[in-house]
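With one protein chain withheld, the remaining protein chains of the complex are depicted in position.
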Amino acid sequence: MKTLKKMMATAAVLAVSATAALAADIAVIGGKNDDAFWNKIKKGVDDARLVVEANGGKVNYLRMQSYDNFAADSAEIIRTAISQKPQGLAVPDWVYDSQDPAIKEAIAAGIKVILFNAGTWDKAKELGALNYIGSDEYVAGRAGGEYLVKQGAKNGICINTLPGTANIEARCKGMIDAMTEAGAKAEQLPLPSTSFGDPVAIAEAVKATLTSKPEIDGALAIGAGEADASAIGIAQAGKTGQVKLGCFDFNEATLGRIKSGEQAFAIDQQPYLQSLLAITLLAGHIDFGTDLPTRPVLTGPGIVDGSNVDATIAGVKIGAR
Amino acid sequence: MTSMPLASIFRRPEAGSLVGLLMVVAFFVVTGGVEFLYLSSVGSWLSRAANLGIIAIPVGLLMISGELDLSVGSMITAGSMITALVSGFYGLPIIVGIMAALGFGILVGMLNGYLVVRTHVPSFIVTLGTLFAVAGLLLGLNIVLTGTTTVTLMAPELAKTLFGKYFGQGFQVLIIWWIVITAAFVFFVHYSPYGNWIFAIGGDKVSARNSGIPTERMTILLFVLSAVSAAFVGMSQAILFQAVQATPQMTLIFNTIIAVVVGGVLLTGGFGSVIGIFFGTITFAVVTQGIYYTSFDQTWSNLIIGVLLLGAVLMNNTFRKMALTYAPKKK
Partner (left out) sequence: MTAPIIELRNINKSFGPIDVLHDINIKVHAGEVLCLLGDNGAGKSTLIKILSGVHKPSSGSILMDDAAVAFSTPREATDRGIATVHQFGGTFPLMSIGRSFFVGVEPTKGWGPFRIFDRKKANEIAVKAVRDFGITRIDDGDRLVGGLSGGERQSLAIARAVHFGARVLILDEPTAALGVKQATHVLRIVNEAKKRGLAVIFITHQVMHAMAVGDHFAVLIRGSVAADFRKGEKSREEITDLMAGGETIADLEKEIENYMASHDGHPPPVTPG
């Protein structure tokens, strides 16, 4: 953390000397650099930077060093960004309680703020931010439930390896609500904490559940890794194809399964769009006074299934998806 | 003593864990129904046990000798990551990937062992260090080399048959490995003369050294065994699941310790048995898998797992006390 601060301080000095340029100087805050999701965000940042730099501005992507002291560090990194005196700030509002005061300080310092990835439009309004660009976990969950029903599923489970985590619970709730409203049944399969991160535990749990509840014909996994294991579990129960499998996010193996028909779909919040839109909208607002009346801007849920899997694979190859 | 009377069976280190196992199986047959004993269900919890058990035995031996190994949490990821990197990302033959994974296991095991033996820093701290160091190294390398945190591996059919396949009604091939490895360890620990050394080191390291046991080499060997076993299981998981994420399996650390302690190994060393650990691992797998066959609300599963495991451990304590206080009646 200390070295980070030192680096930031150096960066701040550089930034101050660079504000001589009149065009938009934008700071973007993101997750750790070993977090695959935030590397897709980075691709959006890099592509948006081309646009901003073409107009003489600059973009600085500040990333969390660790998630261990998340509430405090996620507020601290905003203050680091403020100290660099940018004109615009794109920030995920992960932890309202700790980050909101820092975001208000940014707005008070005259920085234009857009919330992206985490937050809501209501939150953006309350803080005085321009917009919220991202997805809504509940809406995404509903999309999953609706897709399963469309595939003919009557009994769904939401495979949850992180029971009790708010955004994950919202995903499952959306899926269950959507299926129930369509006249189907759905429930959660919360896995005990002894199985988190252990693919064997997840696979065997799914298999056991399908064995003891043969009526289940739809499953939604809360992440791509969970889907890898769940697919094995479904295969072992002898139900590949009979149990429609979907998941949030995706990896190469997910796409392979969608292509071969072993998995029905993946729900994507399309992170590339989140940073790309957030930065270009901010820059347009700062440089040219443009404003987008659509609020919030939802970048997801996007569904990846047999119809668009090839384009998605092309996107994965360059890190946009 | 040619026949083994019932009473002396109860004094063996594995007695408590066997009773504990029977207890939890009975519990799930009653609450979950006979479905729990169907062949496919047995395959399901044995597969779970095999993945854990291959690592739990050497970890248990380390505990018997008075040491701990926390680094298995990242060594399992190391095993799968390295296999996937070498044979998936770089496309080298699978055998090269497997050798690289196991070789890395030997390396980290020796590092753990040397650090513990030379510095006398408690192994809890040393392996906590290597746990994070290895996790960080993997993640860093992975980002630098591939740019992502997930690597895909499409292993050839032979490798799948050997390490990452199901046979029968959902029996992972790893179950066979587990049984063979357990048998080898039973021989090594309880029949070969070397097993005695492990117990002696755990009972009293100074006396053991004075009796001429190469305590340092033995300790290093045990660390190598546990790191290699974790890498082995990781390698098999990479071949089975085809996609590898660079996150360490922190829960594995707890799960191995639970399996070992439920298996009757004394946390402070000097007492335990391989068969006990074997039963302890099955107990753990039965408890975690059994939940899915019951009508309990899944939300309570952690609680039920905790209570059952505590029960199994208490069972062990009772039996160990019986073994200690036993004295033959005067004839």
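Letters A and B mark the chains as written, and numbering starts fresh at 1 in each.
In the analysis below, a residue touches a chain if its C-beta (ideal position, glycine included) is under 8 Å from a C-beta of that chain, and two chains touch if they have at least 3 such contacts.
All values derive from a computational prediction rather than experimental measurement.
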{"item": "Which displayed chains the hidden chain touches across the whole complex", "value": "B"}
{"item": "Candidates B:28, B:163, B:197 or B:223 - the one touching the absent chain", "value": "B:197"}
{"item": "Residues of subunit B in contact with the chain not shown", "value": "1, 8, 11, 187, 190-193, 195-197, 199-200, 203-204, 207-213, 266, 270-271, 323-328, 330"}
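Please note the rule applied: only the chains that are shown with their structure count from here on.
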{"item": "Residue numbers on subunit B that touch subunit A, as the complex places them", "value": "32, 35, 38, 40-41, 43-45, 47-48, 51, 139-140, 142-143, 147-150, 152, 166, 170, 172, 237, 240-243, 245-252, 254-255, 288-289, 291-293, 298-299, 301-302, 305"}
{"item": "Subunit B contact footprint on subunit A (complex, rising order)", "value": "33-36, 39, 163, 188-201, 203-205, 207-209, 211-212, 224-225, 228-229, 232, 236-237, 251-253, 256, 319"}
